[in-house]
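If you scroll down you'll find the structure; I have some questions about it.
Heads up, one of the protein chains got dropped from this complex, but the rest are sitting where they should.
Chains here go by letter, A, B and C, matching the order in which they are written, and residues are numbered from 1 within each.
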Amino acid sequence: MAEIGIGIVGGGYMGKAHSVAMAAVGAVFDTALRPRLEMIAASSPESAERHRAALGFARAAKDWRELTDDPRVEAVIIASPQDTHRAIAERAIALGKPVFCEKPLADSLDDARAMVAAAEAAGVPNMIGFNYIRTPASQFARKLLAEGAIGRVTWFRGEHTEDFLADPAAPFNWRCEGMANGNMGDLAPHPINAALALMGPIAEVLAEVECVHADRPGGRVTNDDHAQIMCRFASGVKGHIYSSRVATGRKMGYAYEIHGTRGAIRFDQEDQNALWLYRAEGPEAERGFRKILMGPAHPDYQPFCLGPGHGTGYQDQIIIEARDFLRAIEGGGAVWPTFRDGLAVAEVIEAALASAQSGQWTSVIQV
Amino acid sequence: MAEIGIGIVGGGYMGKAHSVAMAAVGAVFDTALRPRLEMIAASSPESAERHRAALGFARAAKDWRELTDDPRVEAVIIASPQDTHRAIAERAIALGKPVFCEKPLADSLDDARAMVAAAEAAGVPNMIGFNYIRTPASQFARKLLAEGAIGRVTWFRGEHTEDFLADPAAPFNWRCEGMANGNMGDLAPHPINAALALMGPIAEVLAEVECVHADRPGGRVTNDDHAQIMCRFASGVKGHIYSSRVATGRKMGYAYEIHGTRGAIRFDQEDQNALWLYRAEGPEAERGFRKILMGPAHPDYQPFCLGPGHGTGYQDQIIIEARDFLRAIEGGGAVWPTFRDGLAVAEVIEAALASAQSGQWTSVIQV
Amino acid sequence: MAEIGIGIVGGGYMGKAHSVAMAAVGAVFDTALRPRLEMIAASSPESAERHRAALGFARAAKDWRELTDDPRVEAVIIASPQDTHRAIAERAIALGKPVFCEKPLADSLDDARAMVAAAEAAGVPNMIGFNYIRTPASQFARKLLAEGAIGRVTWFRGEHTEDFLADPAAPFNWRCEGMANGNMGDLAPHPINAALALMGPIAEVLAEVECVHADRPGGRVTNDDHAQIMCRFASGVKGHIYSSRVATGRKMGYAYEIHGTRGAIRFDQEDQNALWLYRAEGPEAERGFRKILMGPAHPDYQPFCLGPGHGTGYQDQIIIEARDFLRAIEGGGAVWPTFRDGLAVAEVIEAALASAQSGQWTSVIQV
Partner (left out) sequence: MAEIGIGIVGGGYMGKAHSVAMAAVGAVFDTALRPRLEMIAASSPESAERHRAALGFARAAKDWRELTDDPRVEAVIIASPQDTHRAIAERAIALGKPVFCEKPLADSLDDARAMVAAAEAAGVPNMIGFNYIRTPASQFARKLLAEGAIGRVTWFRGEHTEDFLADPAAPFNWRCEGMANGNMGDLAPHPINAALALMGPIAEVLAEVECVHADRPGGRVTNDDHAQIMCRFASGVKGHIYSSRVATGRKMGYAYEIHGTRGAIRFDQEDQNALWLYRAEGPEAERGFRKILMGPAHPDYQPFCLGPGHGTGYQDQIIIEARDFLRAIEGGGAVWPTFRDGLAVAEVIEAALASAQSGQWTSVIQV
């Protein structure tokens, strides 16, 4: 068992989540590499010091560069605003340090491409934080699809719906400006990632992107509230993706349904410990969607829970990411999802935005 | 209390359903007009005679013309194949007889327009059989929307999904040819009708229409299996409609969800006695989608059931249609939905098919 | 095809439901015997005449005796208050006329026993109206149990919960006095009937019976609001039955769950078109309760609905009763459930009431 010094840039919600994950992952998964909470950086030295004390790090950095460059920081987690991702990642990569970057990968497609190029050229372990696809249920869905459990897939519908800006009287805030903070920057990446992870590449899209509540108390909203994307997968399958921050009543509507020639799958993150599976087999009278409760028989469940139905939660997904990041570091090798997966999402978003402008089917350009 | 002689053209499933409805409606709703099952017509005199005996009609007609022209037949129900709808309806209208026509209204947009023109010129009560919108739950949804219960609507998603042709090994049958028998002719009208009834007119559409399983044992399929339609309502609201006959696991997926600024509504015909309502009011901690069980407080429920939760079924929807048809006849007046509502659905389908060809946003032409 | 003259005693809710059923059953099931709505009796000649006109009967009787004795009344349906059941049934039986009696069978155990004795001695077709067990879902549950689909049964839990008297401020009404109108007289028979129908005879019970809201505006309540019964089936299986009219939020909580060595069944009448089945077979990771939507593959579904998921409702259950009553009359033979089934329920209730007094396990005496 060896130790590894972890540095985290960002002390906000995701910074804290990764700190907790790194503190817990060793005991949960009995990892070979054991994380040491070495250093944290934030928006100011004072803020970093506060987070250091609260989250249990050994040291606070005066800025991110002190962190990336510190010899006792052996791996870097980026949980800072997305316009900082590229610079931090490139520095860490240049120093040969493994990097985990929160989603979305970068502020622009160019930045995302540069980050992928840098990481792949250097051969440094790199990972992106799409954590919703990490639940036992979604991992099991992937496995079922890979095994052909529902036959040939004929339709995909995905969504990510929340309602935190559904009230038009909610005042203007930082989420109301900047493409990165809008629905297409913040929420759409989740169901697009799910679509890619479950269905493979998307070839063409035709989208609509709309700001529903443009005028809010305190300012004019300059990014989008919701969007729909008709998509054609490279496999030929058709699908639809919807994302919204004005979906009244929906709190964590990361959901999908997939039809195949011999079955179907349904999932909704609002009940994240269940996967619904229909199998077109056996007597007609006994067919129905089964509500399968996650348990030790499913991927990544057992380390958290003794028996079926105990239930995993949001934080557990982050701990699984921590384990996989450690594994990648150890092996110097394969991990999922990588920066390239983050780039793939960005490429779909780019095409969707273009198609929403033109009203035309638009190809997704993959570099 | 007066009697009225009913003639039904068609002894298939819908012909039977309307026969049962006409036999039951008087006692259920204590109607002023009491139907008398006067005459039935079918594909042959022999078939008509069989149906007459089974369904309890007084007489069998040798063909539909004998039925429409019989003086004791005072109102006509058309439940025959859709390529016969126009001729039968025009004859009944010419004779001044009220007409109820099963959906879809006609085989072509031209026929549908001609039927509307004839019925409106003659001032004859006319009605179309969109029965799913008749459930207490969907009527209640309409009422809630009309009252503004969920505020200003911001999104509509509707579907009608079944799986009767999901198995690619299912042999070619009559449903596999003729646009009228495909998904766009047979299933799509339901959610489009729901969209129009709940949301008002659709201004523009962009659709994809696909035959997923083109080769079946016994023949090549010439109509579509499923379709998606992005739509822009005349009100400016955006939406999406999906219909499919290959949606494995779905048996009666007539479903919709509607987001508003102050609430949301969800419905699924597979649990037709419940409507889900979210109201963005009261303490945050107590908000959630309510599963409202239909009961005497909801539209058209009480005549069937003493108390809440007893449950109405498919046949009950047809009995409500029977009541409204009788009311229209009595009053000579307003009824819903009329031939014009059937035409409106056909106009959306026409635009959707055109947009699927062009890959462009296409206006819905209303005549 | 022959006609049969039907007489119905009682023009209240169940009288109406049976009238509608008799008007519709011929067309629905293409029955050999075709009912003729011959005569109706009610609490007064004036009331009978009103019901006659509303429900479509040929004649109104001045009292029930005129109805039972009329030669054109060939079968009698009793839907009057339960203290009248015995006299009417005995008269009809004496005249050799088939009798259908609404539940509960009688006002007292003695009366119930007398009615069974009379019907069985005369060999007259007799039937009791436990209609909830008639849904396709509950019939399918019976079939699955009979086939051993869930292995050896190890536990039964049943309930019938409504909330019509949950509000202590609801004024005293006729339901608040008379054992027959209380929970044990009115609601408990339903889950007890379900228990007997699904599980077989009950050997012993230990119950608690309580009036929760004894003082209401306008009077003092003299019957019970809810009751629980621990029961030991003759098969050795243990179970529990709960019934309540103060179960806030429950509208039609006729529900049961049954565990077996190889599976489990769950049902709730509030979603009456679904049965939940768990089978302990196949890979552990794919096991779960399946929500089976009723369809043509299930008992008594097809005549009402073309395809799966269309949905049957409360009235449809009554139509199935009408069909079975006609079949019994035709065949002069076996039918289910009979008066004896009604008696069996009364015997369980008698034992439950005694055990609630004594606080002791009490045997169910079957005569």
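The rule is simple: a residue touches a chain if its C-beta (ideal position, glycine included) is under 8 Å from a C-beta of that chain, and two chains touch if they have at least 3 such contacts.
Small disclaimer: the values here were computed from a predicted structure and weren't measured.
Between the chain not shown and the residues A:E49, A:D70 or A:E162, the one that touches is A:E162.
Touching residues on chain A toward the chain that is not drawn are 1, 13, 16, 19-20, 23-24, 26-28, 30, 34, 53-56, 162, 164, 250-253, 269-274, 293, 295, 304-316. By the touch criterion stated above, the residues of chain C touching the omitted chain are 150-152, 154-155, 157, 163, 166-168, 206, 208, 210, 212-213, 225-226, 228, 230, 238, 240, 242, 244, 246-250, 259-264, 278, 280, 287-289, 359-361. Listed by residue number, the positions of chain B touching the unshown chain are 140, 274, 276-277, 279, 283-293, 295, 297-298.
The rule is simple: only the chains that are shown with their structure count from here on.
Hopping across touching chains, the smallest step count from chain B to chain C is 1.
Between chain A and chain B the CA-based rotation angle works out to 180°, given as a multiple of 5.
Chain A and chain B, compared by their mean Cα positions, are separated by 42 Å. If you average the CA atoms of chain A and of chain C, the two centres end up 54 Å from each other.
Shared contact sites, meaning residues of chain B that touch two or more other chains, fall at 250.
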